[in-house]
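A protein chain is absent from this complex, but the other protein chains hold their places.
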Amino acid sequence: MAEKAKRKTDIGPPNHEQFLPPVIKKNYGKWKHHEIPQPGVLVHTAHSGDKLYSVRAASARLMSIETIRLFADIADEFCGGHLRFTSRNNVEFLLDNEANVKPIIEKLSSEGYPVGGTGASITNIVHTQGWVHCHSAATDASGVVKSIMDDLFPYFDGTTKLPAKLRIAFACCLNMCGAVHCSDIAILGVHRRAPHIKHEQVNAQCEIPSTVSACPTGAIRPTTVDGVDSVEVIEERCMFCANCYTVCPAMTLNDPVNDGLSIWVGGKVSNARHEPMFSKLAIPFIPNNPPRWPETVEAVRNIVEIYAANARNYERVGEWIERIGWPQFFKLTGIEFTKYHIDDFKHAGETFKRSMHFRQSQ
Amino acid sequence: MAEKAKRKTDIGPPNHEQFLPPVIKKNYGKWKHHEIPQPGVLVHTAHSGDKLYSVRAASARLMSIETIRLFADIADEFCGGHLRFTSRNNVEFLLDNEANVKPIIEKLSSEGYPVGGTGASITNIVHTQGWVHCHSAATDASGVVKSIMDDLFPYFDGTTKLPAKLRIAFACCLNMCGAVHCSDIAILGVHRRAPHIKHEQVNAQCEIPSTVSACPTGAIRPTTVDGVDSVEVIEERCMFCANCYTVCPAMTLNDPVNDGLSIWVGGKVSNARHEPMFSKLAIPFIPNNPPRWPETVEAVRNIVEIYAANARNYERVGEWIERIGWPQFFKLTGIEFTKYHIDDFKHAGETFKRSMHFRQSQ
Amino acid sequence: MAEKLRETPLLDELEKGPWPSFVTEIKKSAVKNSMANDQLGILERSYKDRIGHWKHGGLVGVMGYGGGVIGRYSDLPEEYPECAEFHTIRVNQPAGWFYTSDVLRKLCNVWEKHGSGLTNMHGSTGDIIFLGAKTEALEPVFADLIDMGFDLGGSGSDVRTPSCCCGQARCEWACYDTMGFTYNLTQHFQDELHRPAFPYKFKFKMAGCANDCVASVARSDMSIIGTWREDIKVDQGEIAEYAKTVNIADDVADRCPTGCISWDGKTFDIDNANCVKCMHCINVMPKALAPGDEKGATILLGAKAPIIGGALLASVLVPFVEMGEENYEDIYELAEEIWDVWGEHGMNRERVGEFIQRVGMGNFLEQVGLDPEPEMIMHPRTNPYIFFELDEEED
Partner (left out) sequence: MAEKLRETPLLDELEKGPWPSFVTEIKKSAVKNSMANDQLGILERSYKDRIGHWKHGGLVGVMGYGGGVIGRYSDLPEEYPECAEFHTIRVNQPAGWFYTSDVLRKLCNVWEKHGSGLTNMHGSTGDIIFLGAKTEALEPVFADLIDMGFDLGGSGSDVRTPSCCCGQARCEWACYDTMGFTYNLTQHFQDELHRPAFPYKFKFKMAGCANDCVASVARSDMSIIGTWREDIKVDQGEIAEYAKTVNIADDVADRCPTGCISWDGKTFDIDNANCVKCMHCINVMPKALAPGDEKGATILLGAKAPIIGGALLASVLVPFVEMGEENYEDIYELAEEIWDVWGEHGMNRERVGEFIQRVGMGNFLEQVGLDPEPEMIMHPRTNPYIFFELDEEED
């Protein structure tokens, strides 16, 4: 390699076709229907009559290469080395031999990767980096997710039934890399203190005009502190979005005491029955309580249980709440309704109740 | 009256009780139910068994005192002098004697005040001043209303049936004194030229800062013209709302060629079945064509007829369109869909189609 | 004095057709009244020119009042001198627009004596509109009106003339006495009605039930709409009668917005806990169904036309209030509380609905002393931009 070669770039991802198992290559685009014979297993039948067995196992998403190698070994043993990951970070083993379904499930479970997450269940939580990697995080991601999934595990492995799919998402700050804005239940890390400004760094590290204009509420003004150019924040106008921090590292929001979590409910993205919906605020704030965030776990379980007990078949969380009405949601869950629940951002008026359509009966 | 008496003010309106007919006084708050035995007639039955017959006659709203006196005479002749006006400017004669119903209807009709407007009909059009009295009007009110009601008359007098009530409203400028923003069908006068500025008057008649800040799109800037302080309008930013004219008489928008009418559909205010809804744009512009605005009349009738032929019982225009979808509304009515129909004001994004829920079939 | 009518070839077209003609109305007065005749002429001129001939209003009124008159001057005073000044007078109507022939004739006499003889019965806000007065006529008209027991309505930045549906006077569904309350309210706020001191206008409209026959939810800053809390009253016998002519399954049960009606062809059953009091089933079968007991009203706030932030529908402020006479005072206090907050912090020409959106409903509630309730919203916020307020300890 001592020779000077033209640097290879822009080759793009490898073509997926080389990674597809033969049964998929043969029946690509020619699947007829599917069934879920047991939690965690999908059977797709092709028009040709061929069958594909997908076994879905849980994953922490954050994965050591040791585990990836383990999965590779398992795939070699049971399904010709074929596997995939899902859009929610589970791992799926792709079998053409039904006989291997039971053994692979046993193998996966014994290694600590239980199967489930299909059908009307709670599958893996889409989440983000948290304290593992991000500078912006108001809480850890993986720890909260792990704690919640441990608690909700019976909804994953099919022990406990749900009326419909229930999708949980997690994001550690308002950037929402976990796309929590359209989830049945979402957990979102929130800051509650206005940026702490490192005045000596502002002018060195940031463009003051773009820092000022980054603030959606106009809370930031240029100023001079001890003779250096900097900015100041009108605290009453700050709603802790951290956009200033994104554009200017000298404006930190992280706070060990006042950061924490909020809970959102009733979003969805599928078009099945109801149009996609945004998640709506359920609980404005729960303090950070590592390592297992018991209050947050409890709050999520409460919502899941009330939903499971009250929703109709195929009714996602948002559809259920829309049917019973938000006042009833707050009543059933015992969640306190506060001024924070009432929107005051730019389309706020559109969320006010502009009719007499609510339940008056006591 | 030569003596100097203390000026009497703030007496407020007369107490209505003195104007109520005996049958109402007796049964006030004790009505049991009502029926509509024929178009234009309501029979209310009290728990006492008493009956009240209300005969509703059309009115131009703009009314000579000669007509009011005529109504007074008719009321004396048939119902002890008792009458009222409705929230949509019809006149109602209040009878306790059923025998007088037929004669009073005949009398009213012969005088040119036909009865109708009850039940699932088109009743009087709520409207405004227009060229009769207002400085702001982009069109006349009474003339358009008269032309439309002549044309839709069979829907008023019960000759032609409708699926539900159909409320029409009219306003001659964007101030919307006719409250056209929540009507089944609304006709709204619109300007389409940026304000013509009388520079010599601006500073004399108006406060320049409040004129500048009156513009919701920031189209107005202070300037100097021929040495006098005035304002200028960035024409591309003007959407012809006339708010500047309201605060500054020197900014006129009236224009003989470019003023005209727009048509809106699908609003309602009752809570029956569906929550109240705003009217939505159907036709952005129809030129003024006095004295009878044939294109406008035709456009309204077209919508009424398509609605009448397609809606279900009790389905108001907005409910019907919501069921069939807007694409189908435009298709059935043959109205052209343009960029003007797509909202671009502050909540615009909320009106975009954020789902796959539309009819793909050709 | 007999007038020679102005020539109106265009307007004459509008005397044709079955609907009552406003041109005929103007002519009825114009034959006797020169102001009405010139009004006829200038209107014809507008029809020809396709443009109005009225100038931006001027400041005219009656002594001691800041509102009630809309000044109006024409831009063709030479050609139509009798309507060169053509102000309108807003006369506060009796609640529910009930009259006797007697009182109407007296109003006509006043207006014959001093004005054009033309009226609007009624204006969009609810007033009797005397259409076309010269400046000199304003005080005499006012004096005569007061004499016969009438007063002016509102205009400018004040309480506007309240109006209401006919309610208990004629309607079996009225959940409270809209007319009685409207009268009482109007009397209570005479000062606020006649002496503009708000950031902008403030309208009250009262409807006896959710059918909202006075369009209050769209057209008033404070909308008070009747409702109830107990079960809808059902007369199964009458239901059976209706079943003969009405398709109860399709037209009633299926149209219930919450689907809380069950109908098996025999028994009509309402799951009242899920009824949202929309009135539909009652509307369709008025002999069989009626609003339940524990009647009262919902107070909604903030409707308006589009100028300038876009039109608003009113939204729930108080989910339920009792509406006996003994409760009126509470509502007045609430209104005054709102005016205080809005009066202090509202911007010029900012309706209360826009004000709330600017300052935030949560803050507004806090200031007027109401607790947030989930009935006030369609759904909680979807954006995470929460203005958290930390407790002292947390800070």
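The chains carry the letters A, B and C, assigned in the order they are written, with residues numbered from 1 in each.
Rule of thumb we're sticking to: a contact is a pair of C-beta atoms (placed from the backbone, for glycine too) under 8 Å apart; a residue touches a chain by one contact, two chains touch by 3 or more.
Only a predicted model underlies this, so the values are computations on that prediction, with no experimental measurement involved.
Participant: Looking at the whole complex, which visible chains does the left-out chain touch?
Facilitator: Checking the complete complex, the chain left out touches A, B, C.
Participant: For the chain not shown, which residue from A:Y113, A:F285, A:Y307 or A:F337 touches it across the whole complex?
Facilitator: A:Y113
Participant: In the full complex, which bits of chain B touch the chain not displayed? Write them out.
Facilitator: These residues touch the chain not displayed: 174, 176, 181, 188, 190, 192-193, 216-217, 236, 238-241, 257-258, 262, 266, 278-282, 284-285, 321, 323-327, 329-330, 337-345, 348-362.
Participant: Suppose we count only contacts with the excluded chain; which residues of chain A make the list?
Facilitator: Residues 7-16, 18-20, 24, 28-29, 31-35, 44, 52, 54, 58-69, 71-73, 75-76, 81-87, 89, 91, 94, 112-114, 126, 128, 130-137, 140, 142-143, 146-147, 149-151, 153, 156-157, 174-179, 181-182, 210, 214, 216, 241, 243, 245-247, 249, 254-257, 259, 267, 269-276, 278, 288, 290-292, 312-314, 345-347 of chain A touch the chain absent from view.
Participant: What residues on chain C make contact with the chain left out of this view?
Facilitator: Missing-chain contacts on chain C: residues 306, 310-311, 382-385.
Criterion: only the chains that are shown with their structure count from here on.
Participant: Could you state the distance in Å from the CA-based centre of chain B to that of chain C?
Facilitator: Spacing between the chain centres: roughly 13 Å.
Participant: Nearest whole angstrom, what separates the Cα centre of chain A from the Cα centre of chain B?
Facilitator: 49
Participant: Residues of chain A touching 2+ other chains?
Facilitator: 350, 354-357
Participant: Going by the contact rule already set, what residues in chain C reach two or more other chains?
Facilitator: 210, 217, 257, 276-278, 313
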